[in-house]
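Each chain you see keeps its place in the complex, though not every chain is here.
We call the chains A and B, going by the order they appear; numbering starts again at 1 in every chain.
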Amino acid sequence: MTDKTVADNRLLHGGDYNPDQWLDYPEILKDDLRLMKQAKTNTFTLGVFAWSALEPTEGEFQFGWLDERIDAIHKMGGRVILATPSGARPAWMSKKYPEVLRTSEKRTKMLQGGRHNHCFSSPIYREKVAIINRKLAERYGNHPALLMWHISNEFSGDCHCDFCQANFRSWLKDKYETLEKLNHAWWGPFWSHTITEWSEIESPSSIGESMVHGLNLDWKRFVTDQTIDFYKHEIVPLREISPSIPITTNFMADTHDLIPFQSLNYSEFAKHVDIVSWDCYPAWHNDWEETKDLAAKVGFINDLYRSLKQQPFLIMESTPSGVNWHDVNKTKRPGMHLLSSMQFIAHGSDSVLYFQWRKSRGSSEKFHGAVVDHDNSETNRVFQEVSAVGGALEKIAEVKGTHKQARVAIVYDWENNWALNDAQGFSDSTKQYPQTLQKHYQSFWKKDISVDIVTLNQELASYDLVIAPMLYMMSDETISKLESYVFNGGTLVSSYISGLVDDTDLAHLSGWPAPLKRIFGMEVKETDTLYPKDRNALIYNGKQYEIKDYCTIFENKEADVLATYMEDFYQGNPAVVKNSYGKGKTYFIGARTEQSFLDDLYEEIQQEVKLHTETNILHEEGVSVQTRESDDYYYFFVMNFTEQKQTIMLKESFYDLLTQETIDEHVELSPYEVMVLRKEK
Amino acid sequence: MTDKTVADNRLLHGGDYNPDQWLDYPEILKDDLRLMKQAKTNTFTLGVFAWSALEPTEGEFQFGWLDERIDAIHKMGGRVILATPSGARPAWMSKKYPEVLRTSEKRTKMLQGGRHNHCFSSPIYREKVAIINRKLAERYGNHPALLMWHISNEFSGDCHCDFCQANFRSWLKDKYETLEKLNHAWWGPFWSHTITEWSEIESPSSIGESMVHGLNLDWKRFVTDQTIDFYKHEIVPLREISPSIPITTNFMADTHDLIPFQSLNYSEFAKHVDIVSWDCYPAWHNDWEETKDLAAKVGFINDLYRSLKQQPFLIMESTPSGVNWHDVNKTKRPGMHLLSSMQFIAHGSDSVLYFQWRKSRGSSEKFHGAVVDHDNSETNRVFQEVSAVGGALEKIAEVKGTHKQARVAIVYDWENNWALNDAQGFSDSTKQYPQTLQKHYQSFWKKDISVDIVTLNQELASYDLVIAPMLYMMSDETISKLESYVFNGGTLVSSYISGLVDDTDLAHLSGWPAPLKRIFGMEVKETDTLYPKDRNALIYNGKQYEIKDYCTIFENKEADVLATYMEDFYQGNPAVVKNSYGKGKTYFIGARTEQSFLDDLYEEIQQEVKLHTETNILHEEGVSVQTRESDDYYYFFVMNFTEQKQTIMLKESFYDLLTQETIDEHVELSPYEVMVLRKEK
């Protein structure tokens, strides 16, 4: 990892550009340049999936078309993010070297097709990647338009071929040294699963072993490490030839809830990229949630990816309209494109980039929203809205490189999510670890309080408040880290299903760990898992709140009881407690409550920790104010995530970057309207 | 194709007869003949799936049992439809020659079992089929009882073995000549999918390529062509030895909605059969729709299969009771069997044939409704109802060979359905192209107006009104054909999601095609796909109609606005427009509306085009009157598809073929009652 940053003082606007699909259409290629200017774009990602255009025959390379495009973009003042093409390979390679294709978990060799389906271990694939990457670096590594390297595309998936099995066994040998240690970690004797030779180990499979949690967890760790290893192999020639060019790869989110991508541990991967970039596709205007609730989820995931490196990140892909892979691919309503693009910036992005510049003519992505539609027109609504975003980005260019400061951290741990989802017990359909964190986050988002979403690798001491709910898996190091944090004055919040297993997914011996008993002032005894229609309630400050899914039954030792259960055999027992430990404080939330309880509890905690937003802007729910700051200024992004007009009250005067006017007092925001207000520090 | 017709002047009544299952039961075989007469049946299909009875050991044939049955049927005045046995093969063949078995899309070689599972390319299977078919033709081709050849059974499915891969590549070479053209059609550079050697091409697979729309589309076309090729191979000896005997194979419908069978393009297959025949199994009395709504679907599919050759067709299979493969296998209520059988005739069938004559004793079809039940009795309800149908068919025998005349055509395009279902964008669960056509059809069915369902190969000029909704895929030829049709005075209706791609599934360059803009007087800009709970509305003639699923946003140029949107950001924009072009007119329906809008719009159009039914019969909704006509007579099938009595008003007098009385004025129809009324022209 380096601390390279993007060598351009503009907020990046543009996106994936695939001229290799249009080489037979010279008039289209010409139009592209004209339209790029009209759309106020400045940065284009080339070469993603271009391998068959770059090396149509083994060992014969064609760079002419790429030379021409990069030069043309450079000439018009644009910059290029150049991708390595490994996300898909030419058919000739799969035909000649089937080993480059993946083997599924059912041990079936896949056929050529799709994308993201190459074996990360294959020596031949690594060799071919090394050759093409070196060629690209030699040819373009010092091109003045080159802004950044983009490695492959959306790394994901795993391979179970013999190469990967061998690598997995090596990885396990490095980790455990002896089978005795491995068997202990995997709880080998259970179901006679003791391993007696390294060669007996096989990756998890639905036609073999799928229930050994230690194996499952180690396989997921190995897949992350092996993917990073492949990525590191890819960047060797790039680093060697163009050492000053930053390197990234595009991350993703999972499901309509936009939870953190689950197949790879990005907190490990982030250490190896210079800049975090990612692809964000919220399902705006859907029919199951309000716009503001989705907006909070978008805030959460962007704050997580920003916090991975605690520096501005890039939106590498987004859409100006609908996508093509949601269940329902609805078009963005007028105004939403500007609002949602500004939201990226508000949470720390220095770019608004699209997939893709121009809609394909054929194949499966031809209806994915793009800047230029099949009509090749600059007059249609989508193009106009993109152009408006371009204009806005130019007006707020000074926010580029500015930071967000947070005194609150929510802990998100990729491995905890893996282990908890694998756990048998509880209820699979209601675990929802990432969604639970989103709910805690929402209590702060509503109040415009900046939050970092941090991993367990990161330092906690700088935060006034650390929130770590559902931390099922806690190593001794984690427990010790949390204890120190509290002892030295921090405030810690945790919840049901926390502290049950160590980092090999073995239950802590002697039950709930002693340090947790100390800091929370109580002992967890049982976790009651409720059926979907079951309801309980707790009473807190005289008010009643609904409970579902989970109730922790604990024995209070010395904590203050904040709330008690209203029903069932633990009626009257503590449901939420608060404790003092060392110079710090802890809160333990025993049950899954409705959102309003979290809002109200965090209101109390915020007062106690003296947390508040820097903004002096009052508004109703659904408006979000996010802050970026430079040495001299605060920048407040005021965003109306409702379908109604909203009157906000400015308690001081601000400079409006978009209208370039100074404003104060009452201001009315149209539906989906956004303002960017500057205030001197 | 020839224009052979069925050489028997009776309406055919009978069905699949499988005496090979009963060769150990001589008393059953004897009873069959007696019961056939009692059931008033006259035609039997023999030999379907009889291969193991005909050739129990390789090269040793046993025709004695079949000789005996055919002679016996002939003797009692019956006719025989003789099937080739290729729909399933003896176990010895699969054992000795595994190549005759299919390979799945996952590249797994199947085992012997089931039916319809042979490779269409296997040289050995073709050889074996040629031998047995020649034997059958030699032995029975000139038998006086032989009415028709029935090739195999319900052709369907595909095979991915090496033979089929080789044939697919040859087919592609014939079509594209160069890989350059193929890569352009398949949009090769997308995801680096460019093909550089023909041998790299593989059929679509869930373990390989599944997202290249051009490949998917060509594979489906190939499968249709390869199936037809196999069929053509089958008929060689039959044509040679019995040139005057017509040949058919039985077509099918798909899903409970009875949409056109989707795996094969019947509009191609129909060119190669002498007579269209098909197997119709509506789920009468179900719990999700009214009887009249299902009846309209039955009307639609029968009108489609009739229109394939614009001549009477045959119902090759139907059931007198319940089937065995619906989710719920409910028995037909009294009267429904006669009503539904007459409906086949009403829409152009010259037969009512059943699967099957006698219920099997064993295996999976033993509870499929049949004429003779396990009780071997002629006294039970089902047998009695079959016998009543036989009696009715004798009374109306003069309708045999008469035609239907339609001035309205609805376009159904098999390839459009394939391409649209494959399209990513929109929403998979709401595309429903065939179901949408059924809704348009229903507006005419309710008014007793005859409709042809035509394919794009067919001539349009003879129709006063052509309806082509959701025609996503339009080749330049199609666009030109539609333009000419309108220019020369036709009236054309189209809708949302039309005209987006050409016949290789590539988006039309420059957006919506210029000829479409001309004829509709507007330009389509965006298609908004709604979430399931989303609703909009349009206002037309002062009345409001609900919209869901799809809204087209278009820019009106010169069309008359018939309806406008009531909600969302395109509120007030045109939703439905009408235009004049040349001597013709067009209507464009931008959104998916409730049925009543289609009914009301088509009411306006019917008046404009001066469309009306030939019948002079007034009735409430749920009664359907369908017309067949000879040179001298109209035949009106008056059918009560409700569970209530219905009073109809005859505005002139008719001759009732079933009661053999002349009737006029008010007549009362019992629930499910049917009348067949004749009127001189």
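Note that in this section contacts are C-beta pairs under 8 Å (C-beta built on N, C-alpha and C of every residue); 3 or more make two chains touch, one makes a residue touch a chain.
Not measured: the values here are computed from a predicted model.
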{"item": "2 chains shown - copies of the sequence in the complete complex", "value": "3"}
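Note that in this section only the chains that are shown with their structure count from here on.
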{"item": "Interface residues, chain A side, partner chain B - complex", "value": "18, 20-21, 23-24, 49-53, 56-57, 85, 87-92, 94-95, 104, 108, 110-115, 285-288, 321-322, 324-325, 327-331, 333-334, 359-368, 373-377, 380-382"}
{"item": "Residue ranges of chain B in contact with chain A within the complex", "value": "106-107, 184-197, 199-200, 202, 205, 207-214, 423-430, 501, 504-512, 525-534, 568-569"}
